[in-house]
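Notes for the one structure printed next.
Here the complex is missing one protein chain, while the rest keep their positions.
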Amino acid sequence: MAVYSSEFQLSTQGWNDVHDVTPKVAAVLSSANIQNGIATVFVPGSTAGITTIEYEQGVVEDLKSAINRLVPQNMHYSHDARWGDGNGFAHVRASLIGPSVTIPVVNGNLRLGTWQQIVVIDFDNRPRTRKICISIVGE
Amino acid sequence: MAVYSSEFQLSTQGWNDVHDVTPKVAAVLSSANIQNGIATVFVPGSTAGITTIEYEQGVVEDLKSAINRLVPQNMHYSHDARWGDGNGFAHVRASLIGPSVTIPVVNGNLRLGTWQQIVVIDFDNRPRTRKICISIVGE
Partner (left out) sequence: MAVYSSEFQLSTQGWNDVHDVTPKVAAVLSSANIQNGIATVFVPGSTAGITTIEYEQGVVEDLKSAINRLVPQNMHYSHDARWGDGNGFAHVRASLIGPSVTIPVVNGNLRLGTWQQIVVIDFDNRPRTRKICISIVGE
């Protein structure tokens, strides 16, 4: 049994910016020399989230539209009233999506579907440099 | 420390079809001979999701209604305009719910609540045969 941890940086534009990080996660897995176990992909911070999606321009636009509709920018946010950040909507979106996914590792590969990618979504209202953390546990 | 991975097939009808997979996950855990650790249950694919729920007909109907209300089928989806699949709503629903849950294993059992079951929800617009992946890490 072994554990392997790694991080990489990701430059984002905010405003529901969606990034496919699957190749980078797969590269970390290659370095880990772990054949079977689980991989957790996590974004530190409270205005970004991680999920999986078919990373296709249409679906990505559909997800952004749904997020904008469900948690609109232009309504009252107490966070903004208190702190003036103007990104209260981003905090709520991040909490609803969640900061991580955990994926089985089977025979040295991420056990994703053929059309399923790991995406980081930056909800903030400005460009950010994120660190994306991968922890793999297995043998 | 050990890792144990297994998959089983699940036939679904789509359209928010909700399946209680707790007995199958518990059976995999029994085979794993792992007393303490964590179990990740994951669905490969981009039009299904996994969460926990009290698997009772009323709650299941309530969850389906909420999903239909929050991400309606009958609106514009760019995915459908591009690909003609007609399942753009299913992709968005799957991304919002997420593809996995991770559950503590304590004294050889899944540490679920008494009225808490693991469910796979198939959001697609047609019957599917899914593979459900379980990876257990522990000792």
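Labels for the chains are A and B, by order of writing; each one numbers its residues from 1.
Just so it is clear, a contact is a pair of C-beta atoms (placed from the backbone, for glycine too) under 8 Å apart; a residue touches a chain by one contact, two chains touch by 3 or more.
What you see is a predicted model; the values in this text were computed from it and never measured.
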Contact with the hidden chain (one of A:L10, A:V59, A:V119 or A:V137): A:V137
Chain A residues that touch the omitted chain in the full complex: 1-3, 5, 38, 40, 42, 44-46, 70-71, 77-83, 88, 91-92, 94-96, 98-100, 102, 133-135, 137
Chain not shown, touching residues in chain B: 1, 36-38, 51-54, 56-59, 61-63, 65-66, 70, 96-98, 101-106, 111-113, 115-116, 119, 137-139
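What we mean here is this: only the chains that are shown with their structure count from here on.
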For chain A paired with chain B, centre-to-centre distance based on mean C-alpha positions, whole Å: 19
